[in-house]
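All protein chains but one are shown at their positions in the complex.
Letters A, B and C mark the chains in the order given here, with residues in each chain numbered from 1 onward.
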Amino acid sequence: MLAASVGLSVSTSGCLRHVRSIVNRNEVEQLSLTITTLSADGDRESIQLAQDIGATLEAAGIDIEIDMQSREAFRRSILINHDFDIYVGRHPGDIRPDFLYETLHSKFADESGWQNPFGFTNLTFDTYLERQQRAGGEEREQAVNQTLEALALEQPFVPICVPHEFRLVRTDRFDGWKQGHLATRMGYLGLDPPTTEEAVLRAAHTDSRPSQNLNPLAVEFRNRGLVTGLLYDSLAVPRWSEGGTDAGDSDDEEPNGIDEDGDRTYSPWLGADWTWNENENEDGDERTENGSGIDTDLDPDADLEPTGTLTVTLREGCQFHDGHELTADDVAFTVDFLSDTTRDDNEFPAPSPRYRGHIDPIADVTKQGNELEFTCTASEPVAKRVLEIPILPAHIWGERTETASIPAITVADGTTEALITDNLPPIGSGPFQFENRTQREFVTLERFDEHFTRRESVALPEASAETLRIRIDPRSTSAIELVETDEADVTSLALESYVVDDVLEAESEREQISDSDPLEVIESSTGSFYHLGFNARTAPFSNPRFRRVIARLIDKEQLVSDVFYGHARPIAAPVTREWTPDSLAWTGTDPETPFLGTDGELDVEAARAAFEEAGFRYDDQGRLRVRY
Amino acid sequence: MNSPPDESDESAEGISRRAMLAAGATGLSVGASGCINRVQSVVDPDSSTGMAVSILTLPGADGDREGAQIARHLEENLRSVGVNATINTRSRSELLKTVLLEQDFDIYVGRHPADFNPDFLYEALHSTYAYESGWQNPFKFMDPSFDGEVRFMDPSFDGALERQRTVEGAEREEAIAELLWRFALNQPFIPVCIPNEYRLVQTDRFSGWEDGHLATRLGYLGLEPAANVEQLHALITDARPTRNLNPLSATARERGTITDLLYDSLATYEETDDDSESNLRPWLAADWDWDGSTATIELREDCTFHNGDPLTAQDVKFTYRFLADTTLGRAPEASPAPRYRGQVAAIDSITVEDDYRLTISASTSPEVGERAFTVPILPRRIWSERVDRRVTGNDEFSPPQGTWSLVTANNIPPVGSGPFQFADRSEGEFLLLERFEDHFSVGTDDVPEPTVPELRLEVDPGTASSIDRIASGGADMTTARLETYALGGISDDDPVERVEDTSWTFYHIGFNTLKEPFSNPRFRRAVARLVDKGWITETIFNGHARPVAAPVAEKWTPDSDSEIDSLVWEDKDPVTPFLGTDGELDVKDARDLFAEDYEYDDSGNLLR
Amino acid sequence: MLTQLLLQVVVAVSILLSVALAGVVGRDRLSLLREEWRSRLRTSAPAIALLLAILLLNRIMRQQGRSLSQDYGIHMTEVFYTIEGEFVLLFQAIASPEANTYFSISYVYGYVFLLIFPVVAYAARSKTIDFRRLLIAYSLNYAIGLVFYILFIAYGPRNVFVEELTQTMLYDNSPQYKYLTTEVNRNTNVFPSLHTSLSATVATFAYQTRSTYPRWFPIAVCLSISIMISTMYLGIHWGIDVLAGLALAGFCVSLSTYLVDRWSLTAILEQVRKRLHEYRDTVTTASQENS
Partner (left out) sequence: MLTQVLVQLVVVVTLMIAVSVALFVGRHRLRVTRTEWRTRLRDTAPALAVLTTVLLFNSIARQIVPDLSWMIGWNLTWAIYDIEGQFILWLQSFETPAVTAYFSFMYIYGYVFALTFPVVAYFALADTRPLRELLAAYTLNYTLGLVLYVFVIAFGPRNMMPELVEALLYDTYPQYQHLTRQVNRNTNVFPSLHASLATTVTLLAYRTRDRYPTWFYVTLGLGTSIALSTMYLGIHWAIDVLAGFGLAYVSVSLARVLVDRWSVSAWLASIRGRDADDDCEVDSSSDHT
């Protein structure tokens, strides 16, 4: 019996082994990825970029699918649900490189909002960001350069280009458009109407979201917060002159040349005045450094020494649209609230998806009278970002701390009422107050006459128009028509670049005809840039080699000419010109990840070689295979 | 939810098409859409699911008791911070198959064969190996270096790995210190402890056990048998050697002790009292000398394989070429062997001078390059035939690297040139080796030789039973390391002895860093702080182990006088100290730590 | 080592058997058995053959099942663990040296005795029906168990709760048993628990035949229950395995009653012979008519 069994066993074992060796071959399948982007109505450039990039990737043997979404859905899936492979879109950016901190630091990887939507986690990189955050003066410059160079190495996202912003305005009813940046509050204040009865300022807005939601914290509804900027005041207004090197002609723009405390970066607003006093021991120095120039502190979670305090004096007697007085308490509340919208009644904090980086360096706030003292853990320029946050009325937002609940729906913890309320009608302290709106048609704002800019004493630009009527208008073409046919005074959002040429031509023609022409094209600088973002949480996008190769498949120069008709600046570093280190200055090609090919034509062989060198494999049909 | 004022002025505004509709209707629609927006922004598909982690480990009682207990420890602590962790047991080969070849796992607890030279971290963590299956980078850890391509300084993990390969002496120690610092920062895997290697031997049949490391070939050679002892009877607790003897198999080999006996390598590891100079002594190579980064090697003359073929420089050359690409260039892309990856990678080119002389030029410092001398030398004729048999004419042939039949085949009978040759086996029961009379060591006195005609390796269910058996004279020695729980069962009166060897294999907790959330080093660090290495060594290993923060020998661990923070263990982990005291987790602190990066739902589960 | 262990078992069990036979079965039945064993053997030959065949198959698959289940098996340890958690650890409450020895003994010796005794006992009955049912039930248990073992790969609690189980774990206190069990079983064969199912089977039979063997019934019940507990106490099986074992037992018993005497070989032979007769008759009659 045993003999039999053994014999049998031997024979079967052989065959089984054969079977196993067949079974074991787990095939690695073709890499197929989805490019999430906006529809042409949402953002014409994005979908075009996505199309072109998609085509190149297909050529490189990757299976591509393009997933078009509406503006809200797009931001929801990218910024909140982190549910994407690759996306192409526009980053609000900033004129100073400090935004990189919240955009790339690993401690924000799981938060929702513009803070680290890529889930990019690299501790070496963090140390750079922290240095940049804390260092001052020369060292800061150098730290920023290091950060940007590391960024160019790791390519957590691929910066593509900074588009030039053009807007069309009518000068016959209002003038002085160039005083402030039209993407900010200042652009719509201090306009001088030639005739006083022209009370209504009409803006043609190509984005319908302001008519649906005016919550300054709702990241999926805000781009750069123009409308909320008008409704809410901040402590100070950043000066664009510094970042202004971007768009040739508008360098001279110098908002209302007031210059009390010689602060070159911010001009006072709700905060009348502020002072920064440095702490003695700058502990950025006491960190030991080794050969590779990284501090070798093994615990990045260590609490940071405060570096200094920022003391802000608030304007007297300001009030909110509902008549409540605006005091230092509201400011303190706002800072506290943005850092944790549950206001500590929940076990764990639920920070606001917007203004995260602005309040992150604020360790503590103390107030006496209308004096506020912010204890900061960052260098002066970074700490001052806190001046940009919108001041929320404590008596309204204090109510919005509990976790939103909808019957029969499981709610992610930390989704507080504050983040999802549409905040209508919005109560701020801004120069304009909410009048009414109709979804996807218009939003009407009334001048807020109690606003401090209306006072004689204050020499800040004030709202000259009684009413600001924001007319939602689907497309640039029709928006332009509205302005031309004198139904609107300004296109409040930048024109899509495919119409810019026509507009410019038209203008030049008009100038030849008559110089008393009411229409005028305004170009303004911007820090906002188009980019391709990876979801670095998942393979293969977690692989820097892969990301680098992808970056090398993108011909930024070509895209700029094809998609933006040349009205953009290809970039290797997502910052304004004067912050870009020479090593990353644009030199006709990308200095760090040059395109694999020539003018838009991908060199497929080179691309494959690059992928294979990065450890990926091609199958015999030339499809890129990857093990997930 | 939405503001009443809309409707009133709605009718006032004449321009709307909807002006003709009842104002109420508009209000309704606005309200409805508002509500839906609200729902949309509230519902968050991803984070509404709790984080679930499956911990892969060996069966506790019959596989690896310490490993399983570590897994339990980790599981309990993960549960208490709100991660839904479960334990998933696999047999030895299954575990390795899942981790090394199939690579679908979250976390695994196991022992790393490691190496006496910290250079093993190179193949264990270098990003170029992330997409290969085998012992090379099973964690898929990637922090690549772009030093070749970029114009500015590039600090990265790969950079550090490569640096320590090229520099020498004090400089290398520095490089390794930096490497280990990065390691501690990133925790691609959590090194737990280095257990002491105890083996039990019978002293009245054999003596001279202390001469060689019993995990290497030298341990089995040069023993002095008592009179008329014809057989060395060793016990193995792991049945794999009776099923598979393929030196390349990633799932059947770990330390490769038996491969050592069946195959020769150019050099062999030898325990030296002072760690300063190399631990390698010439074996198949009579001698070598380094000139810069090229070594000239003298082979011992007229050695033969077990089948009688002569062993020449050609075979050596072939071996390295074959290990670098097991398809010998037949496939479009190279298919490197799932073992010895780092060793072979150190070798740039080999030129055969004559039958017994060859020069090897290494891409690394000699110190690292010599590691390559420890790979088994394979008979060219046999293995190239095997390749030919598998790669038949068809031009487009790409084997699944690391899993194709050539490297998974059982290779029985194995034909090597080692001091012992295969005689017989029965699956799951025993493996019988007999002395290879033509081996160069036989009859010489400068190298230890196989002193008994037969070596019988018998599968024994577990440490406890093996101890009984040896104590009762049923066998001569245990090849496997004794599990610490059974050490108490050793009585002093029996003619047995507990031999201790230097140990470098370490228990570790490996992450699949391709997966969320393990791709996040901050998460990995947080997990590392849930493991009380000190407690583990005290209770699980009864103190017979050394807790480590850096997975290398003491001499390599950077201490206080190195320029980076010390990684030496002083009664707590210098980098990721345990959140709690002797095994008891401080749940509050731990949860706070995780809450820094991740969200909790209201029932206290960690969300991803 | 193994051999001496086997010897122990054989001796112990045979002693138990003789005692039990004397006590339960009684002399007259045995003497009767001595006379009729041939005929009884003939009637129950098919059942015996079946059992032997299955055992043989079982033995082979024990070696080959490994690779089979490696390829096609499903890993269930995690599942069981998540479902029942630390249930088996409840039995640690009664942990004590005495309990250890008791349960180990019942797990090893008691089990073997429990399986063998009824075979003899029922063979000693004039009606072979129960005997054959028992054999069939055994073979069913083994056959079905085998299939499950190939389909489900699961490790017992002792492989998960190492430290909790150390003081009761069978193989720590008496490692030698490991040789025995590794001979007959693999550590991934836990679902369902054959110990449970077989002893439950025996118990059910004992219940059905309590009229003939009134004394056997209580013994069988006590034994089988303590065996079931022992499997969990010794950390060899999960609660789920035991439940599955019970279910399997119930299934097999009922199936056996259903199967036995369905096709009796003798009956079939009878049929055939009759057919032949009829055929021959018809042929002959036909020829007569023709002539």
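Here is the rule we use: contacts are C-beta pairs under 8 Å (C-beta built on N, C-alpha and C of every residue); 3 or more make two chains touch, one makes a residue touch a chain.
Here the structure is a predicted model, which is why all the values come from computation and not from measurement.
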item	value
Residue, one of A:474, A:566 or A:622, that touches the chain absent here	A:474
Hidden partner chain, residues of subunit A it touches	39-41, 44, 47-48, 51, 65-70, 72-73, 439, 473-475, 477-478, 480-482, 485, 487, 498, 562-563
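Here is the rule we use: only the chains that are shown with their structure count from here on.
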item	value
Residues of subunit A engaged with two or more neighbouring chains	13, 17
Interface hub residues of subunit C, defined as touching at least two other chains	63, 70
Complex contact set, residues of subunit B against subunit C	54, 59-63, 65, 68-69, 72, 86-91, 94, 427-428, 461-462, 464-465, 468-469, 474, 485, 539-540
Subunit B contact footprint on subunit C (complex, rising order)	1, 63, 70, 75, 77-78, 81-82, 155-156, 158-163, 165-166, 169, 171-172, 175-176, 178-179, 182, 187-188, 235
Residues of subunit B that touch subunit A when the two form their complex	1-3, 5-6, 9-10, 13, 15-16, 26, 29-30, 33-34, 37-48, 101-103, 127-132, 140, 142-144, 146, 150-156, 159, 174, 178, 181-182, 184-186, 332-333, 396, 398, 400, 403-405, 408-410, 427, 513-517, 519-522, 563-565, 574-575, 593, 595-602, 607-608
